[in-house]
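Heads up, one of the protein chains got dropped from this complex, but the rest are sitting where they should.
Let's turn to chain A:
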């Protein structure tokens, strides 16, 4: 952690995104259009920049941490940025360190996704499920239950438009909001 330039925060918030000031953002982070980042959510771009797509919901106490991928410890300077797709939901208290995240994924409350996991599209990681082993989750995979049982869903989870709309209206009433800035701070 020492050799990574953590001190220089470069937060880019696209217009239309709602990022609360009480959220912890470290490193080079780009937050896409219509995203919501709750207070006390943590995003740490430790190894390389994090780019978050559109319409993502990052709830409180959720943390997205991009550590140095396990297979690139030797080659620290050429780590590609972590691209998180659109319509992802990071629920309360989840810890996501995944190496790659596609679109329409749901990380339910208190789940843990380790840095050896590749998440594609439409996956649901159930509440409290811990994924640590090296694996690639195929499309529409659902992980649930205390034993992390796996099943294939019929379709990708539906985006929660109504909840996003409500949050967009309510959050600015009670929290300080980061101003959208396409340029770096």
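Convention: a contact is a pair of C-beta atoms (placed from the backbone, for glycine too) under 8 Å apart; a residue touches a chain by one contact, two chains touch by 3 or more; residues count from 1.
Just so it is clear, contacts and distances are computed from a predicted model.
Participant: Given the options "Replication factor C subunit 5", "Nicalin", "RBP11-like subunits of RNA polymerase" or "Dynactin subunit 4", which would UniProt use as the protein name of the unshown chain?
Facilitator: For the chain missing from the view, the UniProt record says "Dynactin subunit 4".
Participant: Pick from A:51, A:79, A:92 or A:150: which residue touches the chain that isn't shown?
Facilitator: Looking across A:51, A:79, A:92 or A:150, the contact with the absent chain belongs to A:150.
Participant: In the complete assembly, which of A:57, A:98 or A:142 touches the absent chain?
Facilitator: In the complete complex, the chain left out is touched by residue A:142.
Participant: Mind pulling the chain A residues that touch the left-out chain?
Facilitator: Residues 124, 126, 142, 144-145, 149-154, 157-158 of chain A touch the chain absent from view.
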